[in-house]
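One protein chain omitted, others in place.
Just so it is clear, A and B label the chains in written order, and each chain counts residues from 1 on its own.
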Amino acid sequence: MIDLQLVLDNRELLTEGMLYSLQLTAFATLGGIVLGCLLALARLSAFKPLSLLSAAYVNLFRSVPLVLVIFWFYFLIPYFGFQIGPDKSVFITFTLFEAAYFSEIIRAGIQSISRGQLAAAYALGLTYPQTMRYVILPQALRNMLPVMLTQTVVLFQDTSLVTIIGIKDFMGSTSVVASNNGAMTEMYTFAAIAYFCVCFPISMLLKRLHKRIAVIR
Amino acid sequence: MDLNLDWGVLLQESPTGDGPYWQLLWTGAKWTVATALTGWALALLVGSIVGVMRTLPYKPLAWLGDAYVEVVRNIPLLVQLFFWFFVWPELLPREIGLWYKQDMPYPEFITAALALGWFTAARVAEQVKSGILSLPRGQKNAALALGFTLPQTYRLVVLPQAFRIVIPPLTSEFMNIFKNSAAALAIGLTELTFQMKQMVEYSNEVIVSIAAVTTIYMVMAFAVNRGMAWLERKSRIPGMIGGGR
Partner (left out) sequence: MIEIDKVSKWYGQFQVLTDCTTRIAKGEVVVVCGPSGSGKSTLIKCVNGLEPFQSGSILVDGTSVGAPGTNLPKLRSRVGMVFQHFELFPHLSITENLCLAQIKVLGRNADEAREKGLQLLDRVGLKAHAAKFPGQLSGGQQQRVAIARALAMDPIAMLFDEPTSALDPEMINEVLDVMTQLAAEGMTMMCVTHEMGFARRVAHRVIFMDQGQIVEDAAKDDFFGAPRSERAQQFLSKILQH
């Protein structure tokens, strides 16, 4: 089922592909969390237009397929005259897309902190930014850490979709090797096992973490 | 760069032989809906069975259910699509495999529905399991104490309650299967995103194509959302957990 010789012969291409997938995951996670945090704070803001704008952004990205969003930017970025190439532009695509999902996680995290904490922080004279920074966000981040990490594993799997626009991420490299050597069965089985070997141990660790991190209420 | 949008392009004939562009998109939308619904039927069936299996007091069955969910959840959907398209026929007995590869009607559609169905089943199983586990233990014990067998207990007491609890999380899985069906363009299914790609490439009307297709997806998401909300209202039991809202 697996042709190890073929895998070994192409190890450089495959390793490069895996590195690209990991880079994309890391970049989109960090960027998505930062942008998602801003979106969540905007969503919870008392200033209506800001909150509506953030809600519109999040709902738009959450109701369309990631594949569609990949094509949006694949076509739009050159259309507006930016020649940066799809292998770079998907970094933007994934960050913008993931931000919508991270913002929902962060919003739920913030809302899981009781209003009494907010009142107590205000009663001590802390300002809104201080309250967020020292009281609410540290608790919220701890509560949502397991969910965020789970989302990162999902994101890592989703990066395989860039194969569709011809990028040589891990899946893309596997496809190239598969079609160059007429070894679809062998290479796609290999890809399945490889992804599983990366994701499964992390999922198991996260499950443990989930049990260990007591949710603060 | 030209922002003069030509909405009329939707009425123009496409060079693909599918009629005007709007019809191209309409065909795509139909494949998207057909694939999602077929996959969903499979996902509900398999997912319910696996979900129940994972709560049963028989270790091997529960383990098997857990293993299935872990395997499916830790392999990307795209890889699974390729698996069902390229690898699966090789695993079948020779003759059936040949038929699968050469004579099966609508191979892209059937493969996509299979892949999405099995993929989504794992997620449904997860929800069904946690729905069952969220019921008070007393319910199961009360049914058993009344003399029901374990299958009766599940059918008459546990599942009717669990399914009501899982309607809201299933709503988002139902939406996901519509969205995930777009990945099937990788095996050549002419679903909505595939057709958008064609329209952009043939007509060069980037913005119009994107706007039209995005709108169709949003309408689908909205319809699913409303439909499931209706179902939730219809099945609500006054005063029950999750039924009170």
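Annotations for the structure displayed:
Quick note on the criterion: a contact is a pair of C-beta atoms (placed from the backbone, for glycine too) under 8 Å apart; a residue touches a chain by one contact, two chains touch by 3 or more.
Note that the structure is a prediction, hence the values are computed from the model and not measured.
Although it is left out of the displayed model, the omitted chain contacts the following shown chains in the full complex: A.
Contact with the undisplayed chain is limited, among A:F27, A:F91, A:Y122 or A:F200, to A:Y122.
Along chain A, the points of touch with the absent chain fall at residues 114, 116-117, 119-127, 130, 134-135, 138-139, 142, 216.
To be clear about the criterion, only the chains that are shown with their structure count from here on.
Look at where the CA atoms of chain A average out and do the same for chain B: the two points lie 21 Å apart.
For chain B in complex with chain A, the touching residues are 1, 70-71, 73-80, 82-83, 86-87, 90, 175, 178-183, 185-186, 193, 196-197, 200, 206-207, 210, 213-214, 217-218, 221-222.
Here chain A touches chain B in the complex through residues 60, 63-68, 71-72, 75-76, 79-81, 153, 157-158, 160-161, 163-164, 171, 175, 184-185, 188-189, 191-192, 195-196, 199-200, 203, going by the rule given at the top.
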